[in-house]
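First the structure, then my questions, so here it is.
A single protein chain has been omitted from the complex, and every remaining protein chain is retained in its original position.
Chain nomenclature is as follows: A, B and C, assigned in order of appearance, with residue numbering initiated at 1 for each chain independently.
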């Protein structure tokens, strides 16, 4: 059923009985033209664009749990394209463009909210680094503004300006950035892909690969073997694990990032704010909860949960930046297992193994990439060549030295 | 030391006896002693001969006369001499170690305080994560651990007062000392905190 | 503020006697501006009820009137804004607020008043607002989302309001250690703590309530033949006699973390209007426990039926608690009880005994033990077995409609006690990721695999009888302690009876009329679950996210199980197969301020002060935060118009006379031992073995990936003794890097390192008059002459008549310059002495700002260039890389991407229009080319106004770098809407031959 005000009305009078499943909960077929492993945002978007842009309809997304159970369902929903390096900017901007039309494309309200993101700076060198980044964005046609302290104060008067250990000096603002409803993105892509014939198979864990010599010709799963000449991996925090089944060792470590939500309150925080002198960023969900997070826990983990020191560190940042949230309560914290790549940037590429394609290494920033990641990965799978917007995201860049290290911290994933 | 209470300044709760007291220890020579690779045993022997004590291989303080060594890491000690001057003590250590270790004067690098009082354990618990229960952190035990976010090394000494009163000496990097005192004052305020005035600054 | 309304009040419902309250201590408080009174021992909820206030809030989505559902931290409904102004605390559960004098609370999520809420019209639109409706609409027109729909949704959502000001109260954090942490002080927890205490263990007993006893306070049974509270007092008395037992009331253990670490929050002062002096509002505890015992009890669950959210409908156990513990009758006229289990009958019996009229007990079961029914029948209650409630009515409950014997009947009651059975409070057992397991006999989830070191006892472990809880508490503690090697003395258990706990599973009255609520706070109804089912959101986690079931401030403590039971009925899968959603910390919401502790404001992070801080303050320095340090940024003089004028003066003083600057913040590392030089060879790109004693050398360190990590000078003080300096920013990192090299990479090396950053005060003395200044303080016979002490010389010497010092002839500014170090306590003396010595030459203190200008004039790379993305080649330091040895980063520096001659490399820039200013962060575009990414050839890293040259200068990383010297480019800065034409030049603007520093 197409979603519209009319369909809502029809259901209102029918006692909500006309609704049908948002997507088909498919059973796996023995073979497909391509399978995507991982039913997160990236996997589902890839399937959707494979079907829509490349005409591949006999495809499946294989998800070991329920769709959206990974990082797509546990991120802090920030979308932005305020990157600084040429390898990144066009890609994230393409993603931003896709976000801007997503709801109508999918006929699903993913609540893309362009409320803006403000990255605060607290020193001259930090201002200079933001200026470098903001100007790089502008040269790529991406919106960016550099605010001084008084402009920030006018915008967010409740921040701590006057008693700060690291006083706010200004901020880099991207107005087109914002948030999107994380679960809605998963469900929207699933519904749209399902309508184009894609099989969405839940509770189907990939446990191995079917090989014909060198070439990969399908996957072993908890629900039996599935043949496909092309297999795309989009398993976020589990890339090393799944790639290992194919004999690949990746430039990736799995780390846990925690996030938190407060009790719901009336509107307080109008946009997305990042603290530049501590590990803290925050926005407010449409439901009223303050959604916030900070640094990763800092050690390899597949546990999907974190520890107390980071909770404290994040809240210390929060209190330093906006001491009026002291009496608001932290309602829930959770963690996600992320692929931390060795230069902090992703990989969308063919692998050295014929038939196997890789979409990985998104670190803590892949939610915003969801549309473009799906778009470009679909392109790579369908055409066997990189999409121009993602051409820098090569797997061999670590060997050649063409790194995309936005933070400049080098091959230490827990610092990215 | 006991007379230092007389000219202390009270912070926090004003009534009753102070729960926590702090006195600076100004005139100590301090040095880091670092053993050479695989030379800890030889060093211990030399130090033993020279200073008449057994160099601890665990985080403990061992003293003899005016000299004490506090284990701060494998093959690393904070050495101190209550009477000496920094350079002289460094030289004495270098001579004693005879090539088995290096010594580095730290008399100016660290600020030392003696802390005591019936509520000291509760006050320190607000910054220090390790267990300072007297059955766990025994007389002579030492630890290097942050107080809140500031690095410290502390060791338990005999305060000469009530047995259940914890008495420790604590070393903090000089550049952090003012901030440390600020944090300690805040932690101890509810118990009443007697701070010897020269400890500030 | 709301005007007092007649309806939301009533005559006192306080029972004439009984209760664990202190009637001699009346407490005044107000709710929505109306003055009310309670007594010590009340919660806000019990006091409101005692005053007849049953309407307490409005629900999240439909703004339905809501009352008080529970008597504990599981409360979904009775949320208020507590206190006001800067202390306003939205969403505070009235059931958890200990009443204090002059408490003030306000209802929330309503306008204009609680009684008349405009948004309650949402109820009319409820058919439109089914689960997930917002995903299906508000898409057209696109631009209206941010401008119209979203603001509307945001304003309607979100319950209470945050405070308008900074939180005025203090918070602190602390760590505690114990052998056994007992979580919950009901019968099981108390017995456990007592058992452990008697065996000599270190015990912490924490309970979130302000009064200990758990259900013993609410159920009022007898223990050892006496009222339970007496037994509780005896136990607490005995516990107090053990020095190593800590009893912590008002303390919620909110989270289980790795390694036996538990998070807890102690509400030190929340029961007062304001904290006492020196007391924090709350204290966050990290409890490190060798073993823990979870005795958190059980939470009663509702039954889902039409109108089950009406004020007046309450959990049976809560009604029992209000009567027994608080001496409050939850209803004035009469109550009915609706249940599927025995415990509600005990509640009914207690109510009836205390004089509350029980009109009827409605049980879905056909048969109930006559021992339970008889007393109620005798008290005149109707026994309606095999029956169910299908609807309620009244703004506040007045009528209950019952389906009994195939007929509908109405009962006039103003209270309805419901009970769907009890769910063990297993939350904390799941925080490390395990799932609870379904127990069919109890119709409840019980703890699954437990966090290491944890055991569970009492109702949390499915033991619902009192005697069983006492025994379980003792036995579990005994086992845990025996495991730790304690000899546990055996002791007789107190005598008690087990309450009957028979139950048949029952979740949802299918015949319900009107909305039947599953999640009271988030307004999720049985119908919403049916929608989710229809649309395929059948996995419990999908169900949760699509309907928001269990996502409110109570985290579905009362709602989750009924919700998934209803889903399980729809799918035909049983409950274990349906599963539960994940429990996460915190167990109940915790103030963000508590997690922050004292680390806020200026105390957010520690501050390091330099040895000359006091002196600089006296001299009017303006300070700047550089990492942990406060450093003097510049020293303004009266009459100077702005900082630039000051900085120009300071720079000029250095170039023409002499200046001094505290550089103690640089990392200083003492390196000794036979392999000291070898260590340097391996961490620096250049050679070290040949460095003479008494000389210093500039060194560059790479990361193993080939990028520059740090730079600095290292001096050789003896054959096996070096002192290394690092940048201020990387001091800690470099020390760790050296330790890594010595302990991990090459443990065979014998080099011994010690940080001496805090030991030495180090002051740069720079300028043509530097030597003459220093000459006045160095002790004879030290020879400062150029021959005896040339550029890059280093020496140990004495100054000021015997003061130990180190002198290095280094120059960051490009002038004749020295860095002189003395023991840190002498830093103040040294700086004053230097000021005196330099007075004849006009010695000028300079700060970090002038330091920056001087180094840019001299073309030295610093933080903005050492940004982790640059190689030694990029910075013009490639020639330093030794070809004769291995060093960290050598191999990876040879990757093609790092050797590409077109990589951006360091150059100088000067603006062509004289007087134009440059901006760091500008990008470089060829003249005549469009300003776009394709023509982006680099960017400005550092800029300054050079008073020496009289114009702006800049350093930049430009593609192709030095081979483009002389070329003209445009420095564009779209952010600030500026553009300047620049000429590429040598980055060394001043004295490129380096003559000045060698004089």
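We adopt the following convention: a residue touches a chain if its C-beta (ideal position, glycine included) is under 8 Å from a C-beta of that chain, and two chains touch if they have at least 3 such contacts.
By definition in this document, contacts and distances are computed from a predicted model.
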One chain of this complex is not shown here; going by its UniProt record, which of these names is it: "Oxidoreductase", "CoA synthetase", "Sarcosine oxidase subunit delta" or "3-oxoacid CoA-transferase subunit A"?
-> "Sarcosine oxidase subunit delta"
Visible chains in contact with the missing one = A, B, C
Among listed residues A:11, A:46, A:81 or A:254, the absent chain is touched only by A:254
Specify the residue from the set A:153, A:241, A:279 or A:407 that touches the hidden chain.
-> A:241
Out of A:7, A:97 or A:300, which touches the unshown chain?
-> A:300
Which is it among C:233, C:440, C:739 or C:836 that touches the chain not included here?
-> C:739
Contact set of chain B toward the excluded chain (per top definition) | 58-59, 72-74, 76, 129-130, 143-146, 151
Hidden partner chain, residues of chain C it touches = 257-261, 286, 288, 432-433, 452, 704-705, 732, 736, 739-740, 742-745, 747, 886, 890-892, 894-895
Residues of chain A touching the missing chain are 238, 240-241, 244, 249-254, 298-303, 307, 309, 342, 398-399, 411-414
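Assume only the chains that are shown with their structure count from here on.
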Please report how many Å separate the Cα centroid of chain A from that of chain C, as a whole number.
-> 23
Separation of chain A from chain B, taking each centre as the mean of its C-alpha atoms, in whole Å = 49
Listing for chain C: what residues touch at least two other chains?
-> 173, 286, 599, 603, 605, 607
Residues in chain B with touches to at least two other chains are numbered none
Per the touch rule, the chain B residues reaching chain C in their complex are 12-13, 32, 34-39, 86-87, 101-102, 104-110, 122, 125-126, 128-131, 133, 136, 148-150, 173-176, 178-180, 182-183, 186-187, 189-190, 201
Where on chain A does chain C make contact in their complex?
-> 3-5, 7-9, 11-13, 15-17, 19-23, 25, 66, 68-69, 73, 86, 89-90, 100, 103-104, 107-115, 122-123, 125, 127-136, 138-141, 144-146, 160, 163-167, 181, 183-184, 187-188, 202, 262-268, 277-278, 284, 286-289, 303-305, 307-308, 311-312, 314-320, 323-334, 397, 399-403, 405, 407-411
Contacting residues of chain C [partner chain B, same complex] = 172-177, 202, 244, 277-279, 286, 288, 598-599, 603, 605-611, 614, 629, 664, 670, 672-674, 721, 747-750, 752-761, 804, 823-826
